[in-house]
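Here the complex is missing a single protein chain, while all its other protein chains stay put.
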Amino acid sequence: MYRLRRMSVEYQKSRASQGSLLSHLSWLRWALLALVLLALALLPQVADPYTIALVYTMFIYVALAQSWNLVGGYTGLISLGHAAFFGLGAYTTAILMTWANVDFYPAILASGLVASIFAVIISFPIFRFRGIYFAIGTLVLSEALRIWMINWSLTGGAQGINLPIANTPDPISFYYVGFALAIIATGVLVLVLHSKPGFGLRAIRDNEDAAQNMGVNTFMVKLTAFAISACIAGLAGGIYAAYLGTIEPYSIFSVDWTITAINTVIIGGMGTLIGPIIGTIFTTALSEGLKNYQTIHLIITGVILILVIRFLPAGIWGQLRNWLRLPGSTAREARKV
Amino acid sequence: MMKQTRLFQLIMVGLGLMMLTLLPACGGGASSGSSSNAPKQIVIGASIPETGALAAFGSYAKWGYSAAVADVNKSGGLFLSKYNVKVPVKLILYDDQSQPDQVTANTQRLVLSDKVNALLGSATPPLVIPGAVVAERNHIPLVAGMTPIRAFLGANPHWTYAWDIFFDEFDMTQQQFLTMNTVQSNHKVALFTDNEQDGVVMGQLWTQNAPKFGYQIAYHASFPVGTTDYGDLIRRAQASGAQIVIAQMETPDAITLWRQMQTLNYRPAAAFIEKGAEPVQWWNALKMAAQGTMVAGYWYPTLPYPGASTLRQRFEKDTGQTYSQHIADTYTAAQVLMDAIVKAGSLDAQAINTAIGQTNKTYVVGPVDFAKGPAGHTSPLPSFMLQWQDGQTQIVYPQNKATARFIYPLPPWSAV
Amino acid sequence: MTSSTLLAGAISGLLLGGLYAVTALGLSMVFGVMRLVNIVHGELLILAAYLDFTISGALGIDPLLTALLLIPVMFLIGYPIQRWLLNPLMHQGMEPPLLVTFGLSIIAQNLMLLIWKADSRAITTGYSDVGLQLFGVRVPLLYLVAFVLAFVLIGGIQFLLSHSYIGKAIRAASQDARTAQVMGINPEAVYALTYAIGAATAALGGTLIGMSFSFVPTSGLTWLLKGFVVVVLGGMGSIVGMLGGGLILGVAEGVGAAITGTGYRDMIGLLIFLAVLVIRPRGLFGRSRE
Partner (left out) sequence: MLLELENVSKSFGAVAAVNQLSFSIAEGEVLGIMGPNGAGKTTLLNLIMGAIPLDRGTVRFAGEQINGLRVSAICHRGIGRTYQIPQPFKRMTVLENLLVGELYGGRRQSHRTAHAEALEILERVGLAERRDTPATSLGLLDLKRLELARALSLHPRLLLLDEIAGGLVESEIEALKAILIDLKRSGMTMLIIEHLLSVLFDLSDRILALNFGKRIAEGSPEEVIHNELVIKAYLGTEATRGREELTTIQPGYADSGQVPAARPDPPAPREPVPTQTNGQAASANSAPATAAQNGTPLARIAHVSAAYGEFQALFDVSLDMYPGEIVALIGLNGAGKTTLIRTLTRGLPLKGGDIFFKGQSITRVPPHQIAALGIAQCIEGRKIFPELTVLENLELGAYCKRARGQRQQTLRRVYDLFPILAERRDQLGSTLSGGQQQMLAIGRALMAQPELIIFDEISLGLAPIVIDDLYRAIVEINRQGVTVLLVEQSVQRSLDIAHRAYIIEHGRIVLTGTAEELRQNEQFRRAYFGI
């Protein structure tokens, strides 16, 4: 696969962006990428329903992880509140499909929209905090929202909402929807990161004050990233809700969604494009391996998370990259960040 | 330090790669399902709350399902006419920790990975419905008990693959008033209902029914499951002067409520603790404080149904616990499902589903007929009123079924 | 709602505030000294509750006495966490340690799930259900006990910090670790000690939670969040402030619940938290270092 930061440089060098990608990535890498995508596209034809469902959930996790990666990994905003975006997305789809008989596809699009609107609204108070204050603020916000939804009878309170399953796609279609979402999530990151905002984001992550001095309107840039991130999480939530067929606030707004996203990204490699994907494969494999020991699986995940933070700050992918001496590897400063 | 770090990094990455290689293995591992013409076994699965707030119900479901399956297997399994052989039944149970999303995950796994031929329900609407939805989507028949039928239908009026055998809230929410009519009271009721499916549905029904029977809902508290401090609600109920408390909540919450009522010295003349006071845990936690509390029931060992009394003895012999009516409906649910499989004579989900629909027979829990429900797919069980007396539940209404004297009014807390 | 229910809410809330203060104490100390947000604090509380539940149940000792036994236990659980897990990360900014405690909470939660299952528990004693009349309002005896204990514990900690040499060392390290080092204070040791003390306070906090409410392995988050609110309201750094913060939160919840209904109870605190944060970002955790 390819490396982002280097790409952006190449990108600048070349006449046009597409050209640069091609010029930089050896045909081999492209072939590899194409091969993987093709394999995933054809999977439903060959695999059994279980595998399909498994890969489908992995798509959702990749999307969620990339969404967190954009703010956590690239902008340095440690959000502990992504569950809120996910949950809002889920409820939007549920409500639209149940009460307004909106079709599945427009419904999930709305989910993305609602989530980002929410992000924009909360950004005004929440961006006044930096670092850990931001982390706590987002956590508190999403918990408050959860409690609200548990009690709000208009959205069914604790009993939640039962979607008209008849109007939701079949597992195979869900697979492709998830597939599309994962690609979009990753694609959006690619686009954002080597267009102008990409520089702003990483500048803010590395040194917010210096970034301001370089003319970066940090608020607007952060807002953009936050909104996009929320949108992806919202889409994921919407799709997931339709897939479940019935949602209730306890689990759909549960902090577990945030935990999953963070685990995945940190284990895979913060601030890298491939990291979250690797992380998803890793965590899924782990939970599959231990599927008969739910709690033990989570304990191990926690242990791994700590070990990674302690000894592998660049994450699995980041570390591999450094060892394989892939361009622009962050070996030197990884621990300092 | 640095060296150590590098070492760990190696280990970590190694681990990572191991995982990556592990994944496809798992994907593959998830396939089975014999294609030889006669199936080796019939797989029935259920997600049940073995732990968590609803664990009490889970334990009965576990016993009820297992007992029914064991009985069938004793006689060599189920006869499938299509293959003209008896095929043993394999029952797979997963714990859902009383969490709806866990039910979904478990049921997904049962259907996709374990390739079950049919499903049994979890306990109570919040857990049964997510499972039913999965069954519905994957066209696998599911038979459930422990789910009041209107809550069940509220989730989806047009079930095609999910079936429910339990009491009808409409009928059940009259028992309290009928019972009270046999004694003197100020006809003022304080309602405590959680905001889960059945809590909401029954809350509404009580509010509707009360006037019909000449009772007044003096105070209605609605709150989320897991609420820890009921002080404010109790004070309001007390202030409303209600002599009758009707609650609909999970057992741990009910226990908390009852304790805090004692702390705050609110003592109604009669208390109906629906759902919460059903399992014996209620009595075990409160002992004499629970004396005289009532809960609507739909089954009793002395009822004239086949094997009723023996089922109770069997349970208490197996487990050493006091029985609960839930052993009956879960046992029955499993029986109904397996009878349907025999009727279908094959493992074709469609056929089994149809067969379930045609069920019309009196089981240990009573007559089962899915045509009787307010809408299809539900078979209502007639309810009556039980009262906790010295660690046992006794029928106190209707009088013709009564097994003991009706303790009324409750003695003041000081006397407990 | 009638004024009487408001009054009742206020009074029982006020008493409850003491309990809140105790549960937030450890969080506040750790944040004050190390600028570390100890996400796992909630789990420490619940862990203490379970330990007390099990021990007092098994040995038939009064839960509050058991809590005394638990203090050293929790201390020993806390110390290594800081010494060997967090200290090495302290110099890497605030996020890595935060995320480690995050990981710890996942581990702790599931360990408890493994050991005690998901069933909800409550520590009960002869006097758990006893209530008493206070200003014409009936309140649980336990709230009053918790209230008194809160004053005792917080007074004790305050005394330790202001009058003992080690206490002064802790305060010094919290204000300027490098200078403290020049004085001969070993910040790493001080940090570990502070964290351990914080964990030790969880022994009492957890027990009180367990006695006053029912709890499950996942209850930690609720109490962590309440802790944040108290720390924010109390103004980080001043231990006595914790008491203030706790009481404010207690009353706000009590009155708020009387108005909005019990369900929203936990949300009230969080809204206060956000409001305060927005009005004084950074500042609210006491003096901010910039």
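Quick notes on this structure:
Should a chain be cited, it is by its letter among A, B and C, assigned in written order, with residues numbered from 1 in that chain.
The rule is short, and it goes like this: a contact is a pair of C-beta atoms (placed from the backbone, for glycine too) under 8 Å apart; a residue touches a chain by one contact, two chains touch by 3 or more.
On a predicted model such as this, the values are computed, not experimentally measured, just so you know.
The chain not shown here is in contact, across the full complex, with A, C. Note on the undisplayed chain: of the listed residues C:Ala8, C:Leu113, C:Ile185 or C:Leu208, the one touching it is C:Ile185. Interface note: of A:Met58, A:Leu163, A:Val216 or A:Ile267, the residue touching the hidden chain in the full complex is A:Val216.
The chain not displayed touches subunit C at residues 165, 168-169, 171-172, 175-176, 178-187, 237, 287. Counting over the whole complex, subunit A has residues 5-6, 8-9, 11-13, 15, 196, 199-200, 202-203, 205-207, 209-218, 271, 328, 330, 332-333, 336-337 touching the chain that is not drawn.
Just so we're on the same page, only the chains that are shown with their structure count from here on.
One finds 37 Å separating the Cα centroids of subunit A and subunit B.
Remark: subunit A and subunit C have CA centroids separated by 33 Å (rounded to whole angstrom). Multi-chain contact residues of subunit A, defined as those touching 2 or more other chains: 150-151, 310. Chain contacts: subunit C has residues 113, 261, 263 touching two or more partner chains. Interface residues of subunit C facing subunit B in the complex, by the touch rule stated above, are 1-2, 4-5, 8-9, 12, 16, 113, 117-120, 122, 124, 128-131, 138-141, 213-214, 216, 254, 257-258, 261-263, 265.
Listing the residues of subunit A that touch subunit B in their complex gives 47-51, 53-55, 150-151, 153, 157-160, 162, 165, 168, 171, 244-246, 248, 250-252, 254, 267, 278, 281-282, 284-286, 288-289, 291, 304, 307-308, 310-312, 316, 319-320, 323. Interface residues of subunit C facing subunit A in the complex, by the touch rule stated above, are 35, 37, 85, 88-89, 92-96, 98-100, 102-107, 109-111, 113-114, 221, 225, 228, 261, 263-264, 266-267, 270-271, 273-274, 277-278, 281-282, 285.
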